[in-house]
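One protein chain omitted, others in place.
So, chain A:
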């Protein structure tokens, strides 16, 4: 099972990125082999539609699960169309969230926000 998570840097010690669409990197974690890789988010620098591009990136990676603190509605539409489930991360730690997902304690992400569209926000 391939898990994807937006992260701030390319190490396992990095933190979960607070933005999905404009995260600099995605961590791809394979639950069976416990192998991980990092990929660049080519959507990060987009003028607009960053969430859509970022979602396209992880769909193309054939991810099955996304762990993220939040997700905008356009990205969510793409991710759902690809049948990827979205779970809400519990804290900043990459490893904690993977463990929590594995033990089934992460909740599904139900609050989809309208998107910040370059206007910042928390």
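Here is the rule we go by: a residue touches a chain if its C-beta (ideal position, glycine included) is under 8 Å from a C-beta of that chain, and two chains touch if they have at least 3 such contacts; residues count from 1.
Just so it is clear, contacts and distances are computed from a predicted model.
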Omitted chain (choose from "Extracellular solute-binding protein", "CoA-substrate-specific enzyme activase", "Cobyrinic acid a,c-diamide synthase" or "Sugar ABC transporter permease") - UniProt protein name: "Cobyrinic acid a,c-diamide synthase"
Option touching the unshown chain, where A:7, A:50, A:66 or A:106 are the choices: A:50
Given A:27, A:78 or A:98, the one touching the chain that is not displayed: A:78
Residues of chain A in contact with the chain not shown: 43, 46-50, 52-53, 55-56, 59, 74, 77-78, 81-83
